[in-house]
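Below is the structure I would like to discuss, written out as structure tokens.
Every protein chain except one is present and positioned as in the full complex.
Coming up: chain A.
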Amino acid sequence: MTPTATTPRPDVPGVGDDALQRCADEPIAVPGAIQPHGALLAVTEPDLAVVVSAGAADVLGTQPASLADVLAPADLDRLRAGLAGDLAELDPLRVTVAGAELDLVVHRADGLLVTEWEPLAGAEQAGASWHRRLPRVLQRLSAAGTLEELTAALARDVRALTGFDRVMVYRFDPEWNGEVVAEDRRADLEPFLGLRYPAGDIPAQARALYATNWLRLIPDATYRPVPLEPAANPVTGRPLDLSAAVLRSVSPVHLEYLANMGVVASMSVSLVDRGRLWGLIACHSYSGPHRPSYADRVAAEFLGRTASLLLHTTVEAGDQGRVVAVAQRQAELVAALGRTPRAPAQALTGGTPTVLDLLPAAGAAVRLDGRLHLLGSTPPADRVPGLVAALLTQGRSATDALGTLLPAAADVADTASGLLAVEVGGQRGDFLAWFRPETPREVTWGGNPHTPKTVETEAGPRLSPRRSFTAWRETVRGTATPWREHEVAAAQALAAHLTESALQRATEDDRLAAALQRTLLLEALPEVPGVALAARYRPSAADVVGGDWYDLVPLPSGRLAIVLGDVAGHGLAAASVTAQLRHALRAHLLRDRGPAAALQGLGEVIAALLPGELATAVVAELDPGTGDVAVANAGHLPVLHATVDGVRLLGEGRGPALGLLDEVDYAETRLRLAGPDRLLLYSDGLVERRDVPLPDRLDALCAAAAAGGEPDALLDDVLAALDPPDTDDVTLVGLGRTW
């Protein structure tokens, strides 16, 4: 067994474990045998006496004791001359043995000169025309602007050169999983483009060999290995090192693998990027044995080496192109936002490009002002905010394995294995997010005669591409294509832009809302003979305008209408609704048909003009002369009536909040306001505390109001006693009679 680097193998129960293990243990550099399409003679120097040999009798028709026994004197002289210089200059030496032409290639290993003899007869020749086209081929490779173009040209030209049925370019990822990134094939073959293979398919010791030995050929995968004689190299006492031999016999596991794919002949050329194995050009023949000539193989290796040199710059150029494209779309989105600054969500989702086009992703989510917009393929709307919040809570912007980071997200792997999220505004839970699905792609294996479903033999499970794909899928389950640095940066830049413009907008909104609110509050309370009035409005500390309003409207009948209302929501939208309701209610009050009729009219206004809004309001109408009061209440907190005998909350005269029903008949309740009595109307900001039950707060309110006093003093006492939280606006109106 050869000591090798540990190979990370996919932990896939029942999928080729034994076969992979056998493969990983295979001493591939010293197989002790060669393939039968040539002969190997390892000789000493300078006498060229044969020490180890294989296949000589079949290929050369003799078992020579020395190279002088088989080479014509002239060929022998050329060989000796070549040995004095760079051996690479020698290959191949065209020689004639027993009337047959052979290509002789040589290298040194284990202190011996290893000579390999390959007959020209039976080899396929691309012919001179291909070699004449070489300059154009090279030009095509170097002109490729992207990796896709480079690898596609490489696959096409290597196939044109070598005549294999299928030529694939296979790329390793950082974990040594492989993907077919380009392919040229016979039209009737099933495409393998996009197929993935787990790292274990090409063991570490094979990859180490491929990084130095650029080309491997198996002309006939059904061959019988020809053993080296003697098995041990007399010079070292160990089997001869064949790692640089072109005839090296390959692992039986590899031959099984090829057989399972229906591959009869195979060749592979390494692609090496700055010293690291980047990928392979893998060539298959299905129709029968296939052996490109030595010259054509050298040309194929040359194309592989040329492409290898181009990889780095082409990848960089492609990356550069992608970076530029992302920046371009970012600029277009920012421009769209600038055109419609008050509809940012529309700018990001309704035009061209959308936020989904910013970077390569399958889905995107935009949450602005609390509204979620989804584009493309995403998890369900109710899952998206939670997933984004969970990612951001971990202090991360992006993950390509969300299910690993958040086990609760495992069920959305099909849409959200990859999540890139950036916060917008930082307060209301607004964000931008992009989604990428789990990487595995469905591949149709049906109808491929070369890939039986399972391959079980007496020797145990065998490898097959389908099993490889399954095995690879297990290794990458739940992971997506990683997010690139420039993509994350573009997302962050777009979010920062949105945050900044949202802040500007919010400042502007607050100013507008505050201005609007001021118009809702009375400059001065009306002077009504016989009535003492007081009002308080305290805005929330958040500096956000709420939906409270109050009003005092002297009516034609001489009565006084006292109003306190509250629109759900806050900010500019609520302030605008509040303004409309206040004026609509005034109009209805002035018809002087009583508080219930006015509230009914206001309900109709909401149903007709402001559907979806919800408001509460209470209206009290006082006859200053008699002290008679009529009260109607639309879902608002009860009016407080303080008398010398005690304090009570008016439970009668109630109806549903405004906006619930299109038509309501509100009830009225009546009371008599005696001399020292006080009425108090208030908004929920006075009594609502999240940590104290509402009934307790109402009890406290009644206790505070029991002291009585002038309306002004009463309001101050109540505010001091209840100390309402400053998270909501607080409104109070108090009144009493002065006669």
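Throughout what follows, a residue touches a chain if its C-beta (ideal position, glycine included) is under 8 Å from a C-beta of that chain, and two chains touch if they have at least 3 such contacts; residues count from 1.
Everything below uses one rule, namely that contacts and distances are computed from a predicted model.
Within the choices "ABC transporter permease", "Glutamate synthase [NADPH] large chain", "Anti-sigma factor antagonist" or "Lysine 5,6-aminomutase subunit alpha", the name that UniProt assigns to the complex's undisplayed chain is "Anti-sigma factor antagonist". From the set A:Ala657, A:Leu701, A:Leu715 or A:Val733, the residue in touch with the chain omitted from the display is A:Ala657, counting the whole complex. Between the chain not shown and the residues A:Ala143, A:Ala343, A:Ala496 or A:Leu694, the one that touches is A:Leu694. The residue from A:Pro135, A:Gly237, A:Gly275 or A:Pro380 that touches the chain not shown here is A:Pro380. Of the options A:Ala568, A:Leu590 or A:Ala700, the residue whose C-beta touches the omitted chain is A:Ala568. Mapped onto chain A, the footprint of the missing chain covers residues 370-372, 380-382, 384-386, 428-429, 547, 566, 568-570, 611-614, 616, 635-637, 654-657, 659-661, 664, 684, 688, 690, 693-695.
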